[in-house]
Every structure is written in structure tokens, then in C-alpha cells.
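Below is one structure, written out as C-alpha cells; comments come after it.
Every protein chain of the complex appears in place save one, which is left out.
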Amino acid sequence: MKRQRKAKCKKGISIIFVTLVYLFLFLPISVVVVNSTNATTTKPYLSWKGFTFDWYIKLFENDELLGAFGNTMIIAIVSTILATAIGTLGAIGMYKYKFKGKGIIDALAYIPVVIPEIVLGISLLTIFAKVNIPRGMLTLILAHVTFSVPFVIFNVRARLAGYDNSIEEASMDLGANRIVTFFEITLPVLAPGIAGGALLAFTLSIDDIIISYFVYGQTKTYPLKVMESIKSGVAPDVNALSTLILIATIGLVILTQSGLFKKKKEN
Amino acid sequence: MRKNVKKKIVALFSAAALIASFCTGCGSKKENASGEEINVFVWTEYVSQEAIDAFEKESGITVNVSTFSSNEDMLSKLKSESEGTYDIVLPSDYMVEQMISQGMLEELKKDELTNLGNIGEAYLNQNYDPGNVYTVPYQGGVAAIAVNTSLVDIDITGYDDLFKPELKGKIVSLDDYRAVIGMTARSMGYSMNETDKEKLAEIEEKLLKLKENVALYDSDSPKSALISGDAAVGFVWSAEIALAMEENPNIKIVYPREGAYVFLDNWGIPKGSKHYEAAMKFIDFMLGKDAAKMNIEEFPYLTANEAALSAMGEDYCNNIAKNPPSEAIEAGEFVSNLDTDTLAIYDEMWTKLKK
Partner (left out) sequence: MEKAHSKHNWKSNTLPALVTVGPLTLILVLLVAIPLIYVVVMSFCSIDQYYNVEFKFTLDNYKRLISPDYMKIYGQSLLIALVTTLLCILIGYPFAYIIARTKSKKKRLLYMLVIIPFWTNSLIRIYGWRTFLGNNGWLNSILQTLHITNEPITFLYKQGTTVLGMVYCLLPFMIFPLYTALEKLDGSLLEASSDLGAKPLVTLREIIIPLTSGGIFSGSIMVFIPCLGYFFVSDILGGGNSDVIGNLIERQFQSGNNWPLGAALSIILIAVTLILVRIYKKMGGDMESLGV
């Protein structure tokens, strides 16, 4: 009896604790959602002037904000594709082949993960300035590829750890060439690792501020646009866009959780 | 299972790509007939978007606006970007002098500036750019004191009062080292451009007393903290006070008895601009009466544009925050260029203050 009560009590405390942590995580998001419906139109948009959905319409007239969001998406997609390709190939190559300087490349790959982002940001800025590459979309993509490649490598490598070379050899023995073998045998086995790496690269890219801050030139990304609007008070339409993004991601999560995951179990 | 992961990723990216193409579609629909674009680099909360939109409509030139928070920020960005990145800059007095000496500005073809006549004589031909060869004045103002009378009991009449212990944790200050150190120097009766090491040591000692009093540093929109009540007193730009006063009637403006930090910002074209003619059109448009009016209506600084000022109502001209009295300007002091060694001392002082 006593034990049961104790267990119940413990469970109660656990639930309360977990709820509090989620509250902590979601509290500022609720501020964002509420502020997106504030009818105020005067900077710095602090006082509550009533409830409205107008900002969700006005948002689509704000070319600059949408343009910045478009930039973020382009950079995230391109850099994720590049980082995934480069990282996957690199991880496979490093796993399969022995060559001089492998240790150095391996060590270099850890740097973007552990080093504070600001150091990576300023080092890219100084080198871009030195060789005079105009800052903009190109430098942003290069920077994003640089910091996300290692995450792809690690994820693919985790998958490679249990990889059996003999199927590849069998495929080659059966007459498939290297490229066919790569696409038909190697890639599918590594797919979950690659997908995990790509997802991580994408997530890191869309929310990156510190590194982008040093190399953006004239191409503002969505986080940089937010940074700029924080200077003069965050307008409700910025909050509205953030809310829409939040709803979209939650929708995506629900979709993957309910639909696709069940199928996975059936397989 | 693998297929599912793949499918999910493909779905995710195609959704993202769709959104991206949609957004860039929206973003570029503004693309004007001439297709010409200029990159304009200005202070935050300083140039009206309405005026810029009007220019885009009239000229067919697309304007990309970037903003900076201090002259030094602007200089740093300008130097680190490749030449020709920006077509318009808006530096203050002392920065104009520095940029001219480094050959960073193009000469202006003044005969193309049809609206130059709108600018008051008093603002032209300043010693930092004699004959206005490189720049033309836009707006100026004062780093004045804002007091929220409902939150402060003590009497505040000058910069010196900002150091009073009663104001502990109550001040919002500009995040600008020349302004804050200059203010401290003025409060002691020294020049804002002091180079004497002993005097600087004295200034430093006093400056560090400010540490306790400042709650936050914000150059971009200090009015936010004043309006929200997060700060009771501000050492901020005059127009920020004017805007805060409109939101909160308890806020008053005080021009310091010691004589204030005054500034005048100027339009210029950076060396190597690839769109010189379009940039000239932009400057000329901004010198126009209508554009100048839009600018001061949104950001009520002291305008150099007398035509626009006379078109504003009496209310505007009598508002001492929007239209600083000439005594306040005359008593004030401009910041001037200093040598790197002295600036290094200033930088050290600033680091000590903010640590």
C-alpha cells in the first residue's frame, strides 16, 4: 500500500516536473503567437491594442520579410543538398580507403562542431574579405555547407559502423560497376544515416544567426531579418510568420508521427 | 522502411522548395521596369520606408536597405565588403571627415542635385566637408536626456545628473562609445574630443560610475525601453525621445545644461559604386521637400531641409523634442576625428564600462 502510494507520488512529481520544463520551452513561443495577433501598428509594438488576424494578411504584402524567408529556404535547401552529398561521399571514402593525411581531414571535420560559431564566422569573414569574394548568397551557402558537413559525416559514419563490405563485393562480382553498386547497394543501406544528417543540416541552416551574421553582405536571411527587426521592436507580422512556420512544423511532425511511422512498423 | 525515410525527406524538401519559390516570387514581384538596384546603407530608425517606396515608384529603381547602429559599424562593414557593394551611405560629421581622408567617398556632381536649394545655409559648408564636395546634409540632432517623471523623483538638468546614485539601474544609454564617453567629458566641463591622457584618466574614473546606473545599452530603438518602463531615464537621440513622448506623456526631454552632443548626418556615395547615377537620383529625391517631410514625420530629427520644416505645422516647430531649440544646438559640440592611439584608450574605457 505504502509503496504504491509512494510510486504514485513519484509519478506525480515526474509529471509536474516534465510539464514545467515543457512550459519553460514553450513559454516564449506563446508570447510570439499572442503578439502576432496584436492590433498595434506603432513601433515598438509593445502595448496591447486588441486582437486581430490582420497581420497574417499584411505579412504577405511584406516583400522584404518574405524575400528573407525565401533566401533562408534557398540557402537551407542548397546547402543541405551540397553538405549531404559531400559529407556522405566523404564518410564513405574515409571509411573505405587509406590515404595520407586522412588523420588530418578527420581532425578538421570535428572543428566546425566543437568550435564556437563566432570563431568560424569571423574566420570565414576574414578570408572572404582577403580574397575579395563579395558577401552574399554564395558566401552564405559556402558557410552553411562548412558547418553542416561534419554532422552529415557523423551520422553516415554511425551507419557505416555496421556496414558489411561483402554485399558490395558480391554486387561487383555479379558484374555491376562501381557506380551502379554505389547507387543500388551502398546508398540504400546508408539512407537512414544520410536522412538524419540531412535533416540536422537543414535544421541548423534555417536557424543559423551567428555565422550568417558575418558573411551575409546584402542577402538577408530570415533570422537576420528578425535580428534587424529586434532593433526597432519586433513587428507583429514577423511574429505571424514565425507562428505560421511553427504550425507548419507541428503539422509535419504530426503527419510523420501518425502516418509514416505506423507503416514503418508494418514493414 | 528505407523508402519511407527517403519519401519523408523528399516530401520535406519539395515542400520547402515550394515555399521558397513562392516567397521569392512574392519578393521579386516588386522588380521594376528598369531593373536597376541600389544598396542603401543607413542608420536604423532614421529613413522613412514611405519615402523610399515613393522613390522606387517614381524612379523605377529598386532600393535595398541595410541598417547600421553606429558610425563605426558602418565603417567596418564598408571596409570588409568588396568595393561597390553599397551605393549610398549616411555617415555623421566626424565619420565624413575620416572617410574623405581615406578616399572612401565619390565626389558629388552637385549640378545634378536639383533640390539642394531646400537645405538651409547653416547646414552647408561644414568644416568636415568644406564646399560639400562629397556629401550633403540630411538630418541631425542631439543626444539629449529623457526623463520619465512618474518614475524619477530627482531633478535632472544635465549630463552630470545621470551619474547620481539615485538612478541606479534606471538608465537606457546609447550603445555608442564616442557618445557616452563624450557625454561624460561634457559633464565634467571637458571636450568630447579630449586627447590629454590625464584628463582621460579622470573621465574614465567618472565614466565607470555610470556602470551601476545603466540598465541597458541600445542605440537602435532606446524608446522601446522608455515606453515599456524598463528604463526611467535615457541618454538617447532627441527624436527617440520625441517618439517616446507621444506614447507616454510622462516622458520629458531635457537638453543638458553643459551643452549637448550634437551631430549631423550626411548622404554620400561610397567609392566604387556601380550605380552612381541612380544613387544621385536617390540623394536628390531625399533632398526633396516631400521626402524630407515624410522622413521627419516618421523620425522627428532636426532636418537640414528648411523647405520641409516650414511646411510642417506650428505644432511640430514648437515641439522642442522634434525641433531642438537653436540654443541647444549652439551650446553643443560635434565629435571630431581622433588619432588611433587615443581611440584605443577610448575603446579600453568602453570595455571597462561594459564588462
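Read from first to last, the chains carry the letters A and B; within each, the first residue is number 1.
In this section, contacts are C-beta pairs under 8 Å (C-beta built on N, C-alpha and C of every residue); 3 or more make two chains touch, one makes a residue touch a chain.
Note that the structure is a prediction, hence the values are computed from the model and not measured.
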Candidates A:T52, A:T203 or A:Q218 - the one touching the absent chain:
A:T203
Which one, A:A39, A:I57, A:I118 or A:A170, makes contact with the chain that was left out?
A:I118
For the chain that's not shown, point to the residue among A:I57, A:I105 or A:I167 touching it.
A:I105
Contact with the hidden chain only, please: which chain B residues?
69-70, 72-73, 75-77, 79, 98, 101-102, 169, 175-177, 214-218, 228-230, 339-340, 347-348, 351-352, 354-355
Given the full complex, what residues of chain A touch the hidden partner chain?
14, 17-18, 21-22, 24-32, 35, 46, 85-87, 89-90, 92-94, 96-99, 101, 105, 108-120, 122-127, 130, 142-143, 145-146, 149-151, 153-155, 157-158, 165, 178, 196, 203, 206-207, 209-210, 214, 222-223, 226-227, 230, 234, 238-239, 242, 245-246, 249-250, 253, 257, 261
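Throughout what follows, only the chains that are shown with their structure count from here on.
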Report, in whole Å, the distance between the mean C-alpha point of chain A and the mean C-alpha point of chain B.
35
Taking the complex as given, what residues does chain B use to touch chain A?
1-2, 4-9, 12-13, 15-17, 19-30, 39, 44-45, 64, 66-67, 69, 80-82, 85, 220-221, 223-224, 227-228, 243, 247
Per the contact definition, I'd like the list of chain A residues that touch chain B in the complex.
42-44, 46-47, 60, 63-64, 66-67, 69-71, 73-74, 76-77, 80, 125, 129, 132-135, 188, 191-192, 195, 198-199, 202, 217-218, 220, 228, 231-233, 252, 256, 260, 263-264, 267
